[in-house]
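Before any comments, here is the structure.
Omission of a single protein chain aside, the complex is shown with its protein chains in their original locations.
Let's look at subunit A:
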Amino acid sequence: MSSSTEKAANTERFHVLAQLEHLQSRYTGCGHADTNRWDWLTNQHRDTSASIVGHPDHLSYMAVANNYSRERARVEQLDKMIQPCGAPPKRTPLDDL
């Protein structure tokens, strides 16, 4: 009896993990247990830039503040998405544990 519940819990756990992995691959920016500060910040910045590009009024706001065209504001935001928060931190051997 007890072993069967253990087994169920085990498969359940694997199932949840698989689901999580599926979610992470499907939705860019989904966090996981090893998400570090840099990952999180980078995702936040990319989301913000994409939102500015997606909202026409917000793009106009950027263009007026900087006194350049809306197209340049758009390109700047897209360029920013590539690496918004600097290079990622160095990987330590602990990361792979």
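Assume a contact is a pair of C-beta atoms (placed from the backbone, for glycine too) under 8 Å apart; a residue touches a chain by one contact, two chains touch by 3 or more; residues count from 1.
Operating definition for what follows: contacts and distances are computed from a predicted model.
Missing from the rendering is one chain, named in UniProt as "Splicing factor 3B subunit 3" (options: "Protein Abitram", "Splicing factor 3B subunit 3", "Glycosylphosphatidylinositol anchor biosynthesis" or "Signal peptidase complex subunit 1"). In the full complex, subunit A contacts the hidden chain through residues 27-29, 42, 46-47, 50-51, 53-57, 60-61, 63-72, 74-75, 78-79, 81-83, 86-91.
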